[in-house]
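Some notes on the structure that comes next.
Let's look at subunit A:
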Amino acid sequence: MKKHFKVSIDRKLCKGCSLCAGFCPKGNLKFVDGELAFDGECTGCMLCVRYCPDMGITVEEVKP
Partner candidate 1 sequence: MTGRLILQGNDAVALGAVKAGLDFFAGYPITPASEILHALVEYPGQVKVLQMEDEIASINACVGAALAGAKAMTATSGPGFSLMQEGIGLGHMVEAPLVIVDVQRVGPSTGMPTFGAQGDLLQCRWGSHGDYFPIVLYPNSVSEIYTQTIHAFNAAEESMSPVVLLTDGCLGHLFETAELVDVPLKTRTARPLGGGSRHFTSLTHAGDHPKATVPSAHQELIAALAAKTAGVAARYAFYEYLPVKGADTLLVAFGAASRAAYHFKGECAIFRPIRIFPMLEELAEIARGYRRVVVIEMNAGQYKLLVEALIHRPVGFIPLLGGAVRVSQIEEGLKKCLQEST
Partner candidate 2 sequence: MPARKYLRPERLPTYWCPGCGDGLVVKELAGAFGDLGMDASNTVLVSGIGCAARAPGYFLLESVHGLHGRAVPIAEGIKTARPELNVVIFSGDGDLLGIGCNHLVHASRRDTDLTVVLIDNQIYGMTGGQKSPTTALGVKTLTSPDGNTDRPVDCQALVKAHGSFYARATTFHLPLLGKALRAALTHRGFAVVDVRSQCPVNFGKRLGFKNAYEMLMHFKKAYRPVAGEVDRLGPGEIGITR
């Protein structure tokens, strides 16, 4: 069964370095008006979490 994930960005911690955006294989993390935003379907690869130097992203599995 396909898993679903919720991506949360902590605005207090995000410095806008764009490492997560670079590593997201789906290109789901983008800057909109200078602010990081998530849009799309997350595969749960956790690369954004691992490469965020500021502990500003959390990805949780959600039950559909």
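One rule holds for everything that comes next: contacts are C-beta pairs under 8 Å (C-beta built on N, C-alpha and C of every residue); 3 or more make two chains touch, one makes a residue touch a chain; residues count from 1.
Regarding selection, all candidates are chains of the complex that A comes from, given by their letters.
Here the structure is a predicted model, which means the values were calculated and not measured.
A.B. asks: Out of the numbered options 1 or 2, which touches subunit A in the complex?
C.D. replies: 2
A.B. asks: For a test of understanding, state which residues of subunit A touch candidate 2 in their complex under the given definition.
C.D. replies: For this pair, the touching residues of subunit A are 12-13, 15-19, 21-23, 50-56.
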